[in-house]
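What you see is the complex with one protein chain gone and the rest in place.
And then chain A:
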Amino acid sequence: MYKRDTAAATRRRVNQAGRRHFDGGKFQPVDYPHRLNFYTTPPTEEVTLDEFEQWAIQRLKVLTEIESALFRNKTPDELKSILNDLLKRHLPLDANSSRSESLTAQRRTDHYSHFILRLAFARSDELRKRFSKAETILFRHRLMTDDGLEREGFIASLGLDWERLSDDERSELESELKAASGGKKNLEPTYYKIDWEKVPELVERRMVFLKRGMAYVPASLQTAVVVGEFTNHLDRALELTARALPRLDEDERLIPILNHLSHGFTAPEFTSDPNGTHLPGTAITAASIDSLLQHFPACMLHLHTTLRRNKHLKHFGRLQYTLFLKGIGLSVEEALIFWRSSFSATPEDKFNKEYRYNIRHAYGLEGNRRDYKPHSCQQILLEHAPGNGEAHGCPYRHFGPDNLRAFLQTQMGVTDSSVLQGVKNDNEARKYHLGCNRVFEWKHREELKREKESGKGTVKETIIHPNEYFLRSWELAHPDEVQEAAKKMEGMEMKDEVMM
């Protein structure tokens, strides 16, 4: 795994195929005059397999977070601050003016990781679309945060097909341009003429004046043009990559990595630890579940109380709850005990016939033996809305406003009316996660404050998985155990390194 292998041989072979196909092509080392990259030229230098994977994973983290921010309906401002933070950690890219020594290294990482992921995500139409969308948002963010002069230089380097409007034409069209600009008092000094098809976003919102197929774009809206061009280019390139993929003459080093990468780019999933136990120092058993309820998110608490009350749960409720419990570390043996005792009104043979299989199935021990993952908020929100008599789903989404309020007050113990009002507002904005996170933050306000003061707080990201909610809640309540466990882990890693 750690041998310093290079993918060069592979690449050379691919190169030859490429050359044959395109009738010659030169590969030169790339230098990076601009912070931003349109990714038109593929990287050609050798990288180690390690770097290959590492860089891709860093970029993937950013793209995944962009996707989940989109799906949580983040506002542009929220997205901006999330991205600022993420990029600083995973994919920094400094401006020329920073004179940073790692400029080239940063740009190289950005360049290579983009192309690696392109290979990983060209495979299917759906992946291509999602990749292109996330990359577009990343690009737009970087373009917007770029230094003014450097941005201008970068845009000029693209050689896009736009024509600067002459002063005569500008004054001739003054009233139209003004009207299209939405009533700005003064006309912008610089306008560009460009085929409207390059700026469909602006056309769609009637933000530009159109004449005979040309859009008259003020310099201030240029970003949209550049971003549109970036997307077009990327989409075309992805198509080409997809077509070339089957011919990728590859040994068994890159393909597994690429497959693995594209699997990572799915809806946020909670991967359960194969060892089963998550909570340092505590083994979860059927008997201990009732003592952990204060760490449960609303959806799971609702399932649990319904189960206790009715001594029964319907199919999707069982599934959602079983997988959650599996995710927090309940073993299949304990799960069977838990469900058997919970279904106390159900005769033994009926339980064995109808429910036992389901539970074992969820643990991947029956049927197709798939290791089912605990449902994410996305799945819970979007799949199988609960019907009559069903307790699964998300209370924030599937309860009526009055029921939700009562539930939060009596079951979750929310007493602060401003929190309740906040949840109501979140729901009206259809931001169900935010309501849930709001309750979480309120319930853990003391611990969070302590964590913040001690400076040990991890970067706060919105919770988007019930198991994440549970784990985070548990960890906040048991800071010492968490620290202990972290120390142990470090120790183990050190040992590993020594062994190498």
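Note that in this section a contact is a pair of C-beta atoms (placed from the backbone, for glycine too) under 8 Å apart; a residue touches a chain by one contact, two chains touch by 3 or more; residues count from 1.
Here is the rule we go by: contacts and distances are computed from a predicted model.
The UniProt record for the undisplayed chain lists the protein name "DNA primase", from the options "DNA primase", "PRELI/MSF1 domain-containing protein", "Small ribosomal subunit protein uS15m" or "DNA-directed RNA polymerase III subunit RPC9". Screening A:Ala105, A:Ala179 or A:Leu382 for touch with the missing chain picks out A:Ala179. Touch with the chain that is not drawn comes from one residue among A:Leu36, A:Leu86 or A:Ala237, which is A:Ala237. The hidden chain makes contact, of the residues A:Ala95, A:Leu160, A:Leu187 or A:Val203, with A:Val203.
Only one of the listed residues, A:Leu36, A:Ile66, A:Ile82 or A:Leu119, touches the absent chain: A:Leu119. In the full complex, chain A contacts the hidden chain through residues 11, 14-15, 17-19, 21-28, 40-44, 112, 115-116, 118-119, 124-125, 176, 178-180, 182-183, 196-197, 200-201, 203-206, 209-214, 237, 240-242, 244.
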